[in-house]
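My questions will all concern the structure given below.
Every protein chain of the complex appears in place save one, which is left out.
Moving on, here comes chain A:
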Amino acid sequence: MTDAFVLALSGVFDPYTLALMAVATFAGIVSAAIPGFTITMAIVLTLPLTFAMPPLQGVAVMLSVYVGGLSGGLFSAALLGIPGTPSSVATTFDAFPMARKGQPGKAISLGLVASFLGSLISIIVLIMAAPPLALLAVKLGPWEYFALILFALTIIASLVGDSLLRGLIAGLIGIGLATIGPDPIMGRERFTFGQEMLTAGIPFLVVLIGMYAMSQLLSELEPSRSGKPQSASLISGDMRPHLLETLTLTVMKPVNTLRSSLIGVFIGAVPGAGSSISNLLAYDQAKRASKHPETFGQGEPQGVVASESGNSSTVGGSMIPLIALGIPGSPVDAVLMAAIMVHGISIGPRLILDNPDLVYGMFISMAVASVFMLFIGLALMRAFLRLLNVPKYIVVPVVLACCAIGAFTLNNRISDLYLLGCIGAVGYVLKKLDYPLAPLVLGVVLGPIAETNLRRAFQTSDDWTLFLTRPISAMLLVLAAISIVYSIVSYTKRRHTSASLE
């Protein structure tokens, strides 16, 4: 164990790796600061660049983009009032008013310090929670694994979108798409209709790029409801970071930071949830716990702290199911999982036992990336103001071309480019029809795992009651049922509330 830790330490602290991580953190911050350019897109575009790197170096670079990206949305949220990513929606509530009051420097530094502390807290929780969970996970059979995936799928559908039914349909379409190509047990071709481009199946990353990046970028080209072009409001004022005051507001008032970070860790650990939910939940709890809730929304520093520590701490939380169980909790984790698998390392409960150096390296690189994020963010605050003004007419076509590069370099297959075009168009149409895309993408990821384990369970024994009589499997199925009931109840409640408001 000590050897693995030392190996990981030397791997991460290699000067070349550190330099790449610094660049990746910078890239993550910049990309997330550009509205419409999500963390998922940034990490997808980074993936092909890591193919030629050693596994730990590649994963460290991807994690740096992730950590940087979770904080990057803060810049556009504070300076323009536009959340750069969904994870910084709540940040706009107080950081933008604070910046408008002439304190953009304080708003950003407060967010950066809160993000840093949130990341550190989540890494500590991850280090403590992942190994015991992994040891438990190796005892799981295909019955438990199938029940677990079923549970994860119900949470995804219940957390995303306005319509439960459309969420479920989208999730199942994702699982259905994943059945195209060779089946995971016998390798028999399914639903290829004689088309060569479908014989290898639809690569999950092509679905991810098409569904997320392309549909999002195309949405950016839509005119606003009023028909008027949107103008970016520039912020002027005190750009100094006010570090002492910032530290007083975060370290000396630790309850809000700690509570928000733990909310982030918990939400991150639940498959299907993520930073887009955690920042809102952490903000909501901070407001409820405050003695002066009326100040929230008018530039309250604790609102910025809650949102930013809440979204940044999801990074450690989301790594718990990924490292311990091999389940990606979000599209970003799914790409990370793909990055590790590209190097021939299988993800799952045995990851921590078979590749402890890689897992320790992930912990260390997350901590190092958090430090980079803090210093790069503070050092480049003024420069970001200029970067935010990159016109949309450059960003959209360039990123679409990058999507094509990402899809092609995955397998060096031209047919993947055609698939990308088709999936991008379908993704945009589904988005316009109000189908949530996250369940679909996660369905593509989780579907083959569910099928493999279901079929393995029946290969082992054709007694289906084992799903109900094995304790962990039964518990997970009960949780899945509770999750469905809960989502139906909360959906009905929400509908009643909105109906009464109308």
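Criterion: a contact is a pair of C-beta atoms (placed from the backbone, for glycine too) under 8 Å apart; a residue touches a chain by one contact, two chains touch by 3 or more; residues count from 1.
Just so it is clear, contacts and distances are computed from a predicted model.
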| item | value |
| --- | --- |
| Options "Cytochrome c oxidase subunit 1", "Tripartite tricarboxylate transporter TctB family protein", "Lactose/L-arabinose transport system permease protein" or "Chemotaxis protein CheA": UniProt name of the undisplayed chain | "Tripartite tricarboxylate transporter TctB family protein" |
| Listed residues A:I127, A:L258 or A:A425, member touching the removed chain | A:A425 |
| Full-complex contact with the absent chain, from A:A4, A:L18, A:I127 or A:L172 | A:L172 |
| Option from A:I127, A:V342 or A:L400 whose C-beta touches the chain left out | A:L400 |
| On chain A, residues whose C-beta touches the chain left out of the figure | 48-49, 51-52, 163, 165-166, 168-169, 172-173, 175-176, 179, 183, 185-186, 188, 190-191, 214, 218-219, 221-223, 391-394, 396-398, 400-402, 404-405, 408-409, 412, 414, 417-418, 420-421, 424-425, 428, 433-435, 447, 450-451, 454-455, 458-459, 462 |
